[in-house]
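Only a single protein chain was left out; the remaining protein chains are all shown in position.
Chain naming follows the written order as A and B, and within any one chain the residues start at number 1.
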Amino acid sequence: MTLNLKRLAVALSFISFTTASFSQIDSTYVEEEEDYSMYDDVEDVGAITTYCSPKIFDLSPNRFLSIGYDVAGNGALEASTEGAYKPDAAVTRNNNSDLSYHGLRINANIPVISESKFVWQVGAGFNQSRITTDEIPNSNASNRYALLRELNAGLTNINLNTTLFKPLGEKNFLILQLLAEQAGNYTLGSSTDGPSLENTKYSGTAIWGKRPHDRLQWGIGLSRTYRAGELNYIPVVMCNFTAENRKWGTEILFPAKAFYRRKMNARNILLAGYELEGSSYRLYNTSFTSQNLELRRSEIRLRLDYQKQIKGFVWAGIQAGAILNYSYNIDDLDTENKDFYRGFFGDQTYAFSNTLGPMPYVNVSVSLVSK
Amino acid sequence: MKKSITLMGAIALLFAISSFTSSLVSVNAGGDDIIGLWEPSNGKARVKIEKIGSKYYGKIVWLREPIDPTTQKPKVDKNNEDAKMRNVPLRGYRLLKDFVYDEESKEWSGGTIYDPESGSLYSCVITMKNDVLNIRGYVGVKALGRTDTWKRIKLKKKK
Partner (left out) sequence: MKLLQSIALCFILVSMTTSCFQEANNSKEFIINTVLVGSGPLFEGSNTCQVEISSNIADYIKENNITTEEIVDVTLASASVTLDSSSSKLVESINLQVFSDNFPMQNVAFANVDGNEKVNLEVADVQEQLKDILFDDKSYIIADATIFEDLDDDLNLNTELVFSINYHKQ
């Protein structure tokens, strides 16, 4: 009896070993055929809340990394001498020169947390405007071209930003955006002409919104911003919309930007509209009396923006349009070196009252995107 | 002597039985946990994940809005990069492809997830906790991606 048991054990061991060796081999797989209508009637096993998406159908791609080159040409600069000028006051300005800008623009937006219930992105940007002008007369006695000379190093803007998107259930959401930027006529890496931390500008936007369906999201909020060149607090309205035929839509964050979107297909889109760009640029080491000068630079960029997929997630973009100058005045922050709030109704004086004429511009870029 | 042989035989038999039963269980027991019916967080589709060969695939078996409002016909893969593949119906479409289960990291990786809305194919990695899947689609590196949460569902028993 015992011996039989032993033989049986050995035999089973052998069988089990060989079965184990072949159990991984999946010969011709036969799928159970299914009645698709049965999937209408299901019950949950787990419990998960549904959250609204940060996107809607056919929105222009979200750019993880973007490298571009911007060229704007021949706007007539008229500058006052250093003084004290009330906003909108009549000012005698000298016809300086025609300005052109060109420079590199690099932006990165990396998702730190990107889930259904919370999205957190961190970004950085680098914008440079190298300025070229007509030949400046070599006259030390005249202050006439002083501003142009100070802009010779160009204008640089570097920033760090973060965006938080928090869905509040299936239809509502909150957006919070924060930005810290260093803008000025500085030279990166220089100990004497480099940016100073105390001149960092802080901006932010908070929006509460609704996403009633896959083709519409809208919101209202408040923004602390330097887009108009100087510190301002303004309400904002967001409206991203796609038409039912999926051919056109809007991408609006008023008053910062507003675009009409036309979709040729999933890989080619055209945007038409405007964007308000600007910041307050610190002028370092100038020849002027005051050494705490801020150039309040702001411009409205009207443009056509064509974006096309090159391959996979690499897209190219080309923008062409006109720049309308909104502000090119300069403020003196005095010895306290503390920025102040003028808003739309303040009457603090400007140190320089300047105008810059309209100019055409082109921007080409390559981006790594996610749709 | 008789007793020791009996004991040895019993041990051998126990070993044989346990080997035999373990051989009936797939070596990829952990991997096969993903097989079943799942619903993405937006509730717009249901996906059946199955195993073909040694890899896992997910097929759309239900759409909340199966008809394209612009054509009034069943939705097709109209945003596919390949123009010749744009009439493939979305119901039955293999959204998830080529996932291989890694025992060590307890994740299904090496696969892709397709987004019919944009016609984009993302690299993808899947992890599971209880009856919830974390599906992370990404571009190039995992950091450049988004995670969606899918819940397991089952068919209601017919009365």
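Simple rule for what comes next: a residue touches a chain if its C-beta (ideal position, glycine included) is under 8 Å from a C-beta of that chain, and two chains touch if they have at least 3 such contacts.
Note that the structure is predicted; figures quoted are calculated from it, not measured.
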{"item": "Contact partner of the left-out chain, one of B:52, B:67, B:141 or B:155", "value": "B:52"}
{"item": "Hidden partner interface residues of chain B, rising order", "value": "52-55, 57, 59, 81-85, 87-89, 91-94, 97-98, 111-112"}
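One rule holds for everything that comes next: only the chains that are shown with their structure count from here on.
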{"item": "For chain A paired with chain B, centre-to-centre distance based on mean C-alpha positions, whole Å", "value": "36"}
{"item": "Residue numbers on chain A that touch chain B, as the complex places them", "value": "2-3, 5-6, 8-13, 15-17, 19-20, 23-24, 26, 29, 31, 34, 36, 38-48, 50-51, 53, 57, 64, 110-111, 114-117, 119, 244-246, 265-267, 313, 368-371"}
{"item": "Of chain B, residues touching chain A in the complex", "value": "2, 5-6, 8-10, 12-13, 15-17, 19-20, 22-24, 26-27, 37, 39, 41-43, 46, 48, 50-54, 61-62, 69-70, 79, 81, 91-92, 115, 117-120, 130-132, 139-140, 143-149, 151-156"}
